[in-house]
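The complex appears here without one of its protein chains, the remainder shown in place.
To keep things simple, chains are lettered A, B and C as they appear, and every chain counts its residues starting from 1.
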Amino acid sequence: MTKAKVGILGATGYTGSELIRLLVKHPGILLKAITSESHTGKKISDVHPHLAKVCDKKLISLDKIKEHDLDLIFLALPHGKSMEIVDNIFNNGIKNTKTKIIDLSGDFRLSNGAEYSKWYNMPHKCPELIKHAVYGLPEIFRDKIKTSNFVANPGCYPTSAILAIAPILKYDLIEHDNIIIDSKSGISGAGAKIKQTTHFPTVNEDFTAYAIGTHRHTPEIEKILTSIYWTSVRVNFTPHLVPINRGILTTIYCKAKEKIDQRDFNDAFSKTYTKEPFIRIRNSPPSVQSVRGSNLCDVYVKFNPRTNDVITISAIDNLVKGAAGQAVQNMNLMLGLSEIIGINSPPIAP
Amino acid sequence: MTKAKVGILGATGYTGSELIRLLVKHPGILLKAITSESHTGKKISDVHPHLAKVCDKKLISLDKIKEHDLDLIFLALPHGKSMEIVDNIFNNGIKNTKTKIIDLSGDFRLSNGAEYSKWYNMPHKCPELIKHAVYGLPEIFRDKIKTSNFVANPGCYPTSAILAIAPILKYDLIEHDNIIIDSKSGISGAGAKIKQTTHFPTVNEDFTAYAIGTHRHTPEIEKILTSIYWTSVRVNFTPHLVPINRGILTTIYCKAKEKIDQRDFNDAFSKTYTKEPFIRIRNSPPSVQSVRGSNLCDVYVKFNPRTNDVITISAIDNLVKGAAGQAVQNMNLMLGLSEIIGINSPPIAP
Amino acid sequence: MTKAKVGILGATGYTGSELIRLLVKHPGILLKAITSESHTGKKISDVHPHLAKVCDKKLISLDKIKEHDLDLIFLALPHGKSMEIVDNIFNNGIKNTKTKIIDLSGDFRLSNGAEYSKWYNMPHKCPELIKHAVYGLPEIFRDKIKTSNFVANPGCYPTSAILAIAPILKYDLIEHDNIIIDSKSGISGAGAKIKQTTHFPTVNEDFTAYAIGTHRHTPEIEKILTSIYWTSVRVNFTPHLVPINRGILTTIYCKAKEKIDQRDFNDAFSKTYTKEPFIRIRNSPPSVQSVRGSNLCDVYVKFNPRTNDVITISAIDNLVKGAAGQAVQNMNLMLGLSEIIGINSPPIAP
Partner (left out) sequence: MTKAKVGILGATGYTGSELIRLLVKHPGILLKAITSESHTGKKISDVHPHLAKVCDKKLISLDKIKEHDLDLIFLALPHGKSMEIVDNIFNNGIKNTKTKIIDLSGDFRLSNGAEYSKWYNMPHKCPELIKHAVYGLPEIFRDKIKTSNFVANPGCYPTSAILAIAPILKYDLIEHDNIIIDSKSGISGAGAKIKQTTHFPTVNEDFTAYAIGTHRHTPEIEKILTSIYWTSVRVNFTPHLVPINRGILTTIYCKAKEKIDQRDFNDAFSKTYTKEPFIRIRNSPPSVQSVRGSNLCDVYVKFNPRTNDVITISAIDNLVKGAAGQAVQNMNLMLGLSEIIGINSPPIAP
């Protein structure tokens, strides 16, 4: 069988280099082209020394990508830049292009251009394309992803939040308008580009919250949960920074509906996730170390009869299930490959 | 003026050694005796090498404490052990003893023996003494502390939670029965004694929740908040472990009452805390690094009009404002000294 | 082809669980049995939650191992315990047993029983078997390993030190009696068992040296270097603890012989390592993050003409190239498999 030819646009960020880590060992595809505007001409291993001898491919410029006859492109670009590329690729109408696209930015995850402008503080350049993007969360939208040629890969926080809420919302066990999402992320989530908030002495031995009430992943979470529940879901989402490299732990507080108890919550999780290859239902609170380096998402649910709250917790590696790993999972589905191929390495602990 | 003679029972834990760090430089008292059962006869600096040349005092056994005519004793003992000592000291009736006591354990913080047994899984040995203990949170109970000879020093999590909730509860700005407290603590909060959950490779690069719905600080928080609001307050408290040495950040989610906005929340904090020497009201989300090593508590409040939630956040050093520093603050009040003496060193950052 | 049947004795330590991580995805063997005395009957994933769904095999007792007709056994046991097992297995003479052994302890790495007793403070139970063990450093002893049925897997520090010194010693570029080895190891090197020196608050934000002049890896390093140089090599080895989970960086100081310069050192490294699959010669100082999770060893050499010293540096993951990964590399050689199979995953960074 001919292997699909794959490229990565924006290969030098953490998402890009993680895609390379996964794709160079993927037996079902060929990694043909990787791009970088700031490092054009260098080898990827000059930028990311851990990739030496693993992938010493040269970084090319975006405009050279046409020379490669790619079957699938990962866009690991900043938001705003992704929509330019997508607009360009799809300019002859989305039906006619053969190249499949997985966009890892936030450009095609919200409902429409107006919502995008509001949360991302910039106009959307091709709002008419938004509706063509399938939200790439396989546990919920697997069938749509399989037949799509344009997938919006979920944000890291939304992945962790949606997977922990979806089962109990779907089975109507909680109030849909009172959901508190308290997320804690490792610092790689802030990207490879240096800034004051990621300066080692600033972050190390620190813990803090940010973007309170204003984080762009809020409408993404609400959109997807609403699509599950059919009624408008409201969430209060607060992200925090943990001084670790990788991992998101999300703690979610919901109000249980009447006469619901622990068993109902357990059942909802079991029914939803028992056959999922990358979800592990836990009997004790999950931890980010247990999923590090892997595409797994650990979930846990605990009802508190004293307050009638239910707490669900999820743990993912933000760069794998929260970004590159999920993108490969989507690629596998879009290319008709086994869903787990290339992303079934065990977690690394300690 | 004669300086008060002070002793520490249980000096080798983190709370004990932190008390020593603060007391050896305290100009208003004399540290006369420090005890340890497991290290009797050694110097404290043999157990805690950072104290070499700072305090090379010998550790004595508990039963030798009577030989020192102490004016005030800090009990830095495990819960269960504290009540034995208190029972012993107060066996002739609480009015007759001259030695003042500050108990840093959880033994005298709850409402009564029954509640204690339920949350601590052991009977209380002297439940009749519980009502004599004043809860040592000076920002709320300053006057009572000044005249007390028996103070129950608050838990670390309750200190962080109560200080962030009290102003907006007192001014009746939030629903009192729907308070979510999501706390994140550094590992020193787990004590100096080794255990699997504090093994470096287990904890480092990890993040996890624990004691969901069952943590002993829950009833302590509810008791004090109820005493402020006069109506029974219910909280859902979830602690997490952050791989840092010191610091607690607590994120609290409350439902705002009708027609309340950001200004009302700001006013409540200002009116409550403007004159407090150890509270800093912040305009951006606080961080634990900004209070490290100090007795300060940073607080912050943000109203989310989209969801009608209000988020308050506090940051403390769990070993200082969350334990030893607050105990010294209480000591200062009980001995009629300046409240800030010995505990007004600036934070250490980075 | 029939796959070899493999077992791990002592599967719940870090070396054991890392072996499992590697072996469950190894296409050339079958992991048939894993033992633990303290956790017999539990699943390995109950002890190491990151292995849930990856390997939920039950831990059996050592004495049940005979029931499995194993082709190769990894001994991931404490020193002292390993020699008991080896003695037992080989009691009919080393030629007659068919089961191959890879011992990851220090029991069979030194020259003889007397040296062992001196450095390990215990008598050796089967000193006559020491000479049968091949030292499992493939870059130096590949051919011997291929035909051996008993391999002593190198210590983590010796792996890092020997690989960085061997080329320049072999090509006679340095004084052999003045070698300073300053090593820095992540905390997983201290094992999965809790102790005061691995208590998170003790280790975190700390840095310290230990076992100065007395570490057991000293004679191991000297023995192997001596076997390369044919003249007795003396090293001064000092290990340090770095507050990270994984990784050893070793900085080595040697005196250059006369008229030797940077080019000679580079040539020695090139000639020795160009074809090695797991060695990367670096142009800038290596770092442990660049090899994390992989079986790679990064090496670097820099001549200082001002002092006539040469500095070589190596970086490995102590649990992979320093333990489990190297053991699998040895297994591959002993079983006639491709040397890199099962251990060629890229490093994980950040």
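Side notes on the structure shown:
Rule of thumb we're sticking to: a contact is a pair of C-beta atoms (placed from the backbone, for glycine too) under 8 Å apart; a residue touches a chain by one contact, two chains touch by 3 or more.
All figures in this text were calculated on a predicted structure; none of them were measured in a lab.
The chain not shown here is touched by just one of B:K32, B:H48 or B:K321, and that residue is B:H48. For the chain left out of this panel, the touching residue among B:T159, B:S185 or B:N245 is B:N245. The missing chain, though absent from the display, is touched by one residue of B:T12, B:S82 or B:S188; that residue is B:S188. Although one chain is not displayed, its contacts with subunit C can still be listed: residues 180, 182, 184, 186, 201-202, 204-210, 212-213, 234-236, 238, 240, 242-247, 249, 251, 253, 285-289, 292, 302, 304, 306-307, 309, 311, 313, 315, 350.
Hidden from this view is one chain, which touches subunit B at 14, 17, 21, 24-25, 48-55, 188, 205, 245-246, 280, 282, 284, 287, 289-293, 296, 344-350.
Taking the complete complex into account, residues 14, 186-188, 192, 194-196, 198-201, 203-205, 243-245 of subunit A touch the chain not shown.
In this section, only the chains that are shown with their structure count from here on.
In summary, the pair subunit A and subunit B forms a contact in which both copies contribute largely the same residue numbers, shared numbers making up over half of all those used. Comparing each chain's Cα centroid with the centroid of every protein Cα atom identifies chain A as the most central. Averaging Cα coordinates per chain places subunit B and subunit C 47 Å apart. Chain centres here are Cα averages; for subunit A and subunit C they lie 37 Å apart.
Between the Cα centres of subunit A and subunit B there is a gap of 40 Å. Multi-chain contact residues, meaning those touching two or more other chains, occur in subunit B at positions 186, 201, 204-205, 243-245.
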